[in-house]
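Of the protein chains in this complex, all but one are displayed in their positions.
Take a look at chain A:
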Amino acid sequence: MEDVSAKFVSQKISRTRWRPLPAAALQPPDVFATGSWDNEDNRISIWSAGDLGNAGLNGEYHGEPHLLCDIQHNGDVMDMQFLDQERIVVASSTGTVTIFRHHQNNQTLSADHRWAKAHYHVDQDTSCGGAACTGVVCNNPEIVTVGEDGRINLFRADQKDAVRTIDNADSSTLHAVTFLRTTEILTVNSIGQLKIWDLRQQRNEPSQIFSLAGDRVPLHCVDRHPNQQHIVATGGQDGMLSIWDIRQGTMPVSLLNAHEAEMWEVHFHPSDPDHLFTCSEDGSLWHWDTSTNVSEKPSFLHQGGRSTAYLSHSTMNQSVVSAWLSNDPTKDRMEITNLIPNQTLSVNSLDVLGPCLVYGTDAEAIYVNRQLFA
């Protein structure tokens, strides 16, 4: 817990995202962005995580995050993702999608491009017709957004108008979207359905629909396994974590009773996918660890850097394949840890990259842990 630095920032945080590292980078991530919500004046902020100059004895980084720059944002920040090293796409509760550019030479932010009224109810031109844009995902230069209007938009970063729009893709609210393959996306909605859309096809129908077995509990977040594209994790309104194998069946492979309230975000660790992280309205953040035979791992594998990821994947291929899809929880040991000792208000968002974790809460604080696997 000493490795977690906290900072109270006077705004409720709805999203936190690490800036992606350049391909050959060896050092851990240092810069992250946050978006606020429920303010009269919401802001997108870029932070530097801890003071690099204060390296301790073991090369640990101390110091709390400090603000590099920020910019005013119209409406709540509903979702956010880095398009590349300098640009970040932000989804607003007014239905607008904006690309902001971070100028690193003078540490300022500016709005690069804006798609106003990307999401709207009924009539695009009425001023109060905006519908919240609830999810955004990018695969440079493509950007896909979904919203409360049940619409899916496909944008390209350099084009003024939407490349493609699927109106009424869903009769309920779409809560989140992620890429399955470069031409396929996954969406989750508020009647508990997981849908696959093939963007190459012109018809406005999902290519596959999955749903939960029992009550149609709304699904709030979705993430795909970084290496094995058929494994998908979703989080629901009742705090349940569902793991799906989309090659087979229309129902989840395993249902794990996790949180006591809505699960807001679920993330596989991008380089070490035996680890999964979820955060919830009940104020907890859980670390799910399915890496088996923990004690037999050589010590350097405990650091979650990029270079070690290949090793774990190739030598433990067999166990990795079955870890998440195992129906027998007693066979593959799963360690679940709550990373927050004194929970109070909701943890709205988290992001993991390398050995670093950042999360933001409704208690107007951001937390950075730079020694996740120590």
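Keep this in mind: a residue touches a chain if its C-beta (ideal position, glycine included) is under 8 Å from a C-beta of that chain, and two chains touch if they have at least 3 such contacts; residues count from 1.
Heads up, the rule we're going with is that contacts and distances are computed from a predicted model.
Asks: Assign the chain not included in the display its UniProt protein name, restricting the answer to "NADH-ubiquinone oxidoreductase chain 4L", "T-complex protein 1 subunit epsilon", "beta-fructofuranosidase" or "Nuclear pore complex protein Nup85".
Replies: "Nuclear pore complex protein Nup85"
Asks: With the full complex in mind, choose from A:70, A:142, A:223 or A:262 the residue touching the hidden chain.
Replies: Answer from the full complex: A:262 touches the omitted chain.
Asks: Of A:159, A:183 or A:344, which sits in contact with the chain we cannot see?
Replies: A:344
Asks: Given that one chain is not shown, which residue among A:218, A:252 or A:273 touches it?
Replies: Of the candidates A:218, A:252 or A:273, A:218 is in touch with the missing chain.
Asks: Just one of A:78, A:185 or A:240 touches the chain that is missing; which is it?
Replies: Residue touching the chain left out of view: A:78.
Asks: Go through chain A and note every residue touching the omitted chain.
Replies: Residue positions of chain A that touch the missing chain: 8-12, 37-40, 76, 78, 93, 121-122, 131-132, 134, 148-150, 170-173, 189-193, 195, 206, 209, 211-216, 218, 237, 261-262, 281, 342, 344-346, 362-365.
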